[in-house]
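One structure is given below, represented as structure tokens, and several questions about it will come after.
Only one protein chain is missing; all other protein chains are in place.
Chain lettering (A and B) follows the sequence in which the chains are written, and residue indices restart at 1 in each chain.
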Amino acid sequence: MNETATPSFPKHLLDFQDWRRTQVESLLETAQMMQEVLARPVKKVPALTGFTVATVFFEPSTRTRISFELAARRMSADVVSFSGAVSSTTKGETYRDTLRTLEQMGIDAYILRTDAAGVPHQAHRWLHKPVINAGDGWRAHPTQALLDAFTLREKLGDLEGKKIAIVGDILHSRVARSNAELLPMLGAKVVACGPATLLPGSLPGTTLTTNLKEALAEADAVMALRLQKERMDKGLLPSLPEYIAGYQITEERLRWARPQAPLLHPGPMNRDVELEGTLADSPRSLVERQVANGQAVRMAVLYHVLVGKKS
Amino acid sequence: MKGEILIKNAKLADGRGEHGSADVLIGEGRILSLTGGDASTVLDATGKVLSPGFFDPHAHLREPGQEVKEDLQSGLTAAAKGGYTDVVSMPNTSPVVDSAEIVRALKEKAAQIGRARLHPAAALTQGQEGKILSEARLLREAGAVMLTDDGRTNEDAGVLAQGLQYAASWGLLVSVHAEDAGLRRGGVMHEGKVSFRLGLPGNPAYAESARIARDLEVVRYVIQGPGMEALRSGKSLLHIQHLSTRRGLELIRQGKQDGLPISTEVGPHHLTLTDEHLESLNPIYKVAPPLRTRTDIEALVEGLLDGSIDCVGTDHAPHTQDEKELDLLRAPFGIPNLEVAWPLLYTELVLKRGFPLPILIERFTDGPRRVLGFSPIHLTEGAEASLVLWQPNNQRPVEPSAFASKAKYSPWEGWMLQGWPVLTLVEGRRVFASEPLL
């Protein structure tokens, strides 16, 4: 058989610290091939027959879990799922106990979601099998960033020199952090914008601003982030109307961006908060496309992380 | 002359300086002679250094109630292994050490264990709840050497002022964990470019400095009040624990220049580790106050050198392995370090940076003793034989699995260190001896 091998890949996806541009681009190409599989009448290939993956979610997230599980099943992997709550004491089972138990059952890869930053890294230290981060606290959500990049490239082509504005609660956003790692790697310029109390002091790969007009000016694409209502309770924001007045993406404000600049949102969306009502359903919105691409991207991630022995 | 132990050819180094080699004869709990004599046990200490026993003004030994993390037996053994002859234990236990009975019970138990000596700190307020003052007079009588609500922060400045005033009138030092709870929020690491990038809640340096600034003003206020005539000249009234920031140090330095009766300590981790270690996303580095930056380390070393920082306090804070393997939000704060403090700072400060040895010894011995009102121990005939013999040349990695502490993990695991203690004596009694010496 012809052996056209892809560049060797990290056997985990915790964030993009260990990934190079060529690897990411190769993965996005694979995702393109997976799109073709998803367009067939039979949306399933036998590639991962014999592999078992576990989705281990310590924080509930139906959408991400379904996307990963479908991706795995369309690749013919067996899927088991574990949902658990973590307590702040060690009275219950620890992360390590849970993961080690699964390891004894012969899991080949772990898809991990937690409310705390760093658990995928910790799991990677404890386990001998690949760990895929499905979101950890405010830190990273690499498959979301990959599907965002994939969707943006689908629409804009090469991202070199493109300006992407990310708007909302940057401080608490793993989506913003992963995109801040990934998009600049692909040549894009990222401007992160939000209320002063929801911006970090610095974020490598981005320009930070509280000025929405500045952020949107000449932007090639605009990504709005979900606003967690609990930010108001912590005294970080006075009120929802206050956020909307300052930072909602409206039809009118979108005129600051390039004509036809597409609109992204990682979901789930608070209607009429992050985006003005009609925008989410307008032709400029790529929100549904993001969800569809999520599956292809996750299939590609599973392929690259699982196939081929550790180098 | 006849003694019990003769330590031959030991290089002498204490808080005053280095004093060349001597044959140190020990008996009746004292140094009998520096020129040899007869003894039942003779040790050849060629190549080793003899110093006064180290004094730790700040350790969490977890007894009573948290013996799963540490207890007096393991903690005081760990201390002796680390060259410590004296340890001040923090009162944030379960129950809180806020009564004379508990202080007495701890003292008695520690005496039976017979390793490093225990000097309990007691709570400043009952139950460390920050409301009602604890019984300073009765606690002192039972053997408490310090009052503190460490483990918590003193949010009510009024209660702190009253506590300082009352404790001072009974000659007791008050120490504080100086962090502003509001600014600290849920921070689990130093707030800065690393925390921003990692997406971890940050604890800003200003949470510490803002609180120190407030507390210095509280001291200024308190020393105007009654009961202060009794204030021993030059003695500290308020001790600021585990200083971690450059800005906090500047405030303390200024406060001392203004003549305020204050003192402070710095921990081994704040002198050797930075927030960049958190990039490993390993809760082993989670500690409060958090690991800061290179700039802070430089300032703290300078402060330790010029005496703005009085002493090294370990803030030895053991937890179980399971607890430290929780995630970074849920894992408890704390680093165990009693067994590595001296070799760590000897290697990192003296050997690598040229920090003067006598000054480092002073910060481990006379410094903490002075802060707490204990007499210094110097290597002279007649001095109390609470001593440590250590090995300046042998290099050995930190091996947490061999710790006497129950916390068998360490952020310094694998670091190659010199200066390991080989013998610790409390009043002439062996409380630790390394295998080759036995």
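Here, a residue touches a chain if its C-beta (ideal position, glycine included) is under 8 Å from a C-beta of that chain, and two chains touch if they have at least 3 such contacts.
FYI, contacts and distances are computed from a predicted model.
The protein name that UniProt records for the chain not on display, among "Bifunctional protein PyrR", "ABC-2 type transport system permease protein", "3-sulfinopropanoyl-CoA desulfinase" or "FMN-binding glutamate synthase family protein", is "Bifunctional protein PyrR". Looking at the complete complex, one finds that the omitted chain is in touch with A. Note that of A:42, A:85, A:105 or A:245, the residue touching the chain absent from this view is A:42.
Those residues of subunit A that touch the chain absent from the view are 1-6, 8-9, 26, 29-30, 33-34, 36-37, 40-42, 44-51, 75, 300, 303-304, 307-309, 311.
Here is the rule we go by: only the chains that are shown with their structure count from here on.
Subunit A meets subunit B in the complex at residues 86, 88, 90, 94-96, 114-119, 121-122, 125, 137-140, 172-174, 177, 200-204.
Of all residues in subunit B, those touching subunit A in their complex are 191-193, 196-200, 280-283, 320, 322-323, 325-330.
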